[in-house]
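For this view, one protein chain was removed and the others were kept in their places.
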Amino acid sequence: MIDKTVASLEEAVAGIFDGATVMIGGFGTAGQPAELIDALIAQGAKDLTIVNNNAGNGEIGLAALLKARRVKKIICSFPRQADSHVFDALYRAGEIQLELVPQGNLAARIQAAGAGLGAIFTPTGYGTLLAEGKETREIDGKHYVLEYPIKADFALIKALQGDRWGNLVYRKTARNFGPIMAAAAATTIAQVSEIVPLGALDPEVIVTPGIFVQRVVAVSGAASARVA
Amino acid sequence: MIDKTVASLEEAVAGIFDGATVMIGGFGTAGQPAELIDALIAQGAKDLTIVNNNAGNGEIGLAALLKARRVKKIICSFPRQADSHVFDALYRAGEIQLELVPQGNLAARIQAAGAGLGAIFTPTGYGTLLAEGKETREIDGKHYVLEYPIKADFALIKALQGDRWGNLVYRKTARNFGPIMAAAAATTIAQVSEIVPLGALDPEVIVTPGIFVQRVVAVSGAASARVA
Amino acid sequence: MNKLTRDQMAERVARDIPEGSYVNLGIGLPTKVANYLPKDREIFLHSENGLLGMGPAPAPGEEDPELINAGKEPVTLLDGGCFFHHGDSFAMMRGGHLDICVLGAFQVSKKGDLANWHTGAPDAIPAVGGAMDLAIGAKKVFVMMDHLTKSGECKIVERCGYPVTGIDCVDRIYTDLAVIDVTPDGLVVLEMVEGLDFDELQRLTPVPLTLAA
Partner (left out) sequence: MNKLTRDQMAERVARDIPEGSYVNLGIGLPTKVANYLPKDREIFLHSENGLLGMGPAPAPGEEDPELINAGKEPVTLLDGGCFFHHGDSFAMMRGGHLDICVLGAFQVSKKGDLANWHTGAPDAIPAVGGAMDLAIGAKKVFVMMDHLTKSGECKIVERCGYPVTGIDCVDRIYTDLAVIDVTPDGLVVLEMVEGLDFDELQRLTPVPLTLAA
């Protein structure tokens, strides 16, 4: 019997190695797998490359991972926020690398990795600083930039419910990057509010099929909706 | 008030012009919008370029459209089937053009159109007849073929339920090409078994958001599940 | 002259959004446009973080941290709205499915180049978010901004001095002084505020303007 559920957060993040590329779901705190990030901090992996839309808020979650000096590089679209002081300080001190990617290119590059494409021509960013040095091409009168897939060794994501085959459904705008990161990582680890029996999720409404998920761990339901 | 529902199949296919590119959903007959195709035959548009996975079965649906000599060219992955005699005869007589595309490239090119990408490097077909003359590139040690988006003027698709904003849900494997074609066509016309009130479809389970759909027409519920 | 307030600008933009439009309102000033959309028009608001059919802010106490907009503020969902992932959300933008997006700006060039993401200051931490996707994706890009900076320089310029967000992408500019279309023949003034005449507007604006016929 295949059972992708694991009993603890420790087990969920086991094996994340130094130097790994780790995608972390979430748009701000919505969909951010805060408990998995805390477990990753406790686990100790360092020199990580993190892929996330943002670069952490306040002192918790991703910001706490940065503060613990585990992150060598971050690939994101919107690092600077009102409460991104942990990132800001590391960046100004030259202690973290930043690859800034327009949000839609971030999404498209993650999707390209999951879908096995070698590269894509995207119109976003053409003619801007963020396309400097990149190959461009005019196709049908419109200008495009060649962008490459972003793959990951691990993805940490948050969903509402999961089953032992790894099928997932999400809640409202906490869905955001979860489904596309799940497909782009070799090992996808999902924290869910509830593990449900196989067959409990309607096959028409499963958002992430279990093929994209390797580990599922339950965290307390209350955590799912809190402002992490 | 926005109401994308139309009262008749005639109204649904109004304006499809001679020479248009028309995507038609379905994998074989599952998901094939048979009633819309019949309405298109009655409507009379000709010199069409059709995008479908197949090239018609038996004498009905897409096969009937071919038989009525309305189709100049078909873009598909699997024209030859046990019951594709209408296509076979036209093809052998040189009366229809065929662009044969591997099924996954067909899907990816349709998706690229919907997502506004200029082109994609796909591994499928590399080194084969179907990539002859196409640009190729080695990326990270793997070989890829450059493929361009397939856009359409119209898409005819079949869904289970729709609402007046054009939101759609599908049924089982009749989903197939519907969602990606809806996003790739300027005007997407969906036949549904049932039109439901706004808000009746759970926002978490809507598969095709109404932004991709311009017209919705109800056909009898029984028709939805029949072997068309 | 009667410069428009920020609310008046938002109201003015709202007037130009037809029923049935799919619209993305950028962070900041454009967000205000939602407050002035006529109640008798159904307009579909898109938010980059994966929702369509966005409704107004929730009543106090009804906020849901998992139902937010691009600015990470709590919102609501209308009946008929839906959720989707980031891939689909940006496909909507990049694929030209949005009718209108409304963005703030530092500068717009006479050719319609937009600068709104980065001051270019050497010590600034850059952040782009969805700005570049919105700039090139929507069928029509409306910009809302003050006509002049606080120090009196015009934000409509020959060439953007700030790093651009997109090239040749702005269709219409709403300022506190005028409404101006970016056309292949140059900038065309559609409206001016009460008490402002064309010569005065041209004097404030360092690129050639013409008055709409």
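So that you can tell them apart, the chains are marked A, B and C in the order they are listed, and the count of residues begins at 1 in each.
Keep this in mind: contacts are C-beta pairs under 8 Å (C-beta built on N, C-alpha and C of every residue); 3 or more make two chains touch, one makes a residue touch a chain.
Computed from a predicted model, the values in this text were never measured in an experiment.
Student: In the complete complex, the chain left out here touches which of the visible ones?
Tutor: When the full complex is considered, the omitted chain touches A, B.
Student: For the chain left out of this view, which of B:Ile2, B:Leu100, B:Ile139 or B:Ile195 touches it?
Tutor: Answering carefully, the residue with contact to the hidden chain is B:Leu100.
Student: Considering the whole complex rather than only what is displayed, give the residues of chain A touching the chain that is not shown.
Tutor: 1-2, 111, 113-117, 163-165, 167, 183, 198-199, 201, 203-204, 206, 209-212
Student: Counting contacts across the full complex, list the positions on chain B that touch the omitted chain.
Tutor: On the side of chain B, residues 27-31, 53, 77-81, 87-88, 91-92, 98, 100-105, 107-108, 110-111, 122-130, 143, 170-180, 207, 224-228 touch the unshown chain.
Just so we're on the same page, only the chains that are shown with their structure count from here on.
Student: Could you pull out the chain whose C-alpha mean position is farthest off from that of chain C?
Tutor: The chain farthest from chain C, judged by C-alpha centres, is B.
Student: Can you work out the whole-Å distance between the CA centroids of chain A and chain B?
Tutor: So the centre of chain A lies 33 Å away from the centre of chain B.
Student: Indicate the whole-number Å distance between the mean C-alpha point of chain A and the mean C-alpha point of chain C.
Tutor: 29
Student: Averaged over CA atoms, how far is the centre of chain B from the centre of chain C? Could you give it in whole Å?
Tutor: 35
Student: If a residue has to touch 2 or more other chains to count, which residues of chain A qualify?
Tutor: 108, 122-123, 170-172
Student: Which residues of chain C are in contact with two or more other chains?
Tutor: In chain C, 77, 83-84, 87, 90, 93-94, 137 touch at least two other chains.
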